[in-house]
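Attaching a single structure in structure tokens format; questions to follow.
Just one protein chain is left out here, and the rest sit where they should.
Let's turn to chain A:
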Amino acid sequence: MKKEKSKGWLEFRQNAPAMMKSGVRRAGGWLGRSFGMEPGKVAQIFKNGLVLQNPTLVLLLGMCSTLAVTTSLKNAVCMGLSTTAVLLCSNLVISLLRHWIPKQIRIACYVVVVASFVTIVDLLLQAYLPALSESLGIFIPLIVVNCIILARAEAFASKHTPGYAAMDGLAMGLGFTASLSILGVVRELLGSGTLWGVSVLGEGFQPMLLVVAPCGGFIVLGCVIAAAQWARSLAERRGKT
């Protein structure tokens, strides 16, 4: 005897295609709203992250890691790229969750998200790029407390759609990497006479050890920030005339 299918199942089968179509349409709408971006706004985000609000030279965030890893160009670039990866992922996730995170516990939630991504990046580096992991040492785990990530989560990712948040993470990360590279070039060249490990200034060069030490790093950082501010004021003056 054939089993009679229940009435509920028949109703479901009837409505299923329409339900699926509307579900897909709604998902598509959500994707479009979350990730749709105007090129003008994206350009502005990148201008901000790279130059106008460069996290190291203008916002003065993440100074501890900056001073510690810019003793060599290779460390500076790799640290910058690792931070960019974490910044991108954490901005994206925090923006996706922004409507569900209550404001009373938002910092705790941001820290959990950032720490998870940093742990994942740390484990992947240890497994697949061990030499890099050793030379960056403790500064990979310290990405968690790099103020740039928490600051962008609070100031931008929690208030914008995932598309823009991801772009901001990328832009700020690249700005961070760029400023780290400038510092890395100066400190490695003056402090060891090499560039990316390759001896450039020759045997007769007496390296300035001060530049490799943290105090010298501070001084170099101050000079680079001063140069950046001077360039900004020049651009502003030229913009006005």
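Rule of thumb we're sticking to: contacts are C-beta pairs under 8 Å (C-beta built on N, C-alpha and C of every residue); 3 or more make two chains touch, one makes a residue touch a chain; residues count from 1.
The rule we apply is simple: contacts and distances are computed from a predicted model.
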Missing chain's UniProt protein name, "YedE-related selenium metabolism membrane protein", "ABC-2 transporter permease", "YdbS-like PH domain-containing protein" or "Ion-translocating oxidoreductase complex subunit G"?
"Ion-translocating oxidoreductase complex subunit G"
Given that one chain is not shown, which residue among A:L10, A:L31 or A:L124 touches it?
A:L124
Selected residue (touches chain absent from view) among A:P102, A:G204 or A:G239:
A:P102
Touch list for chain A against the chain that is not drawn:
71, 97, 100-102, 104-105, 108-109, 112-113, 115-116, 119-120, 123-124, 126-128, 130, 209, 212-213
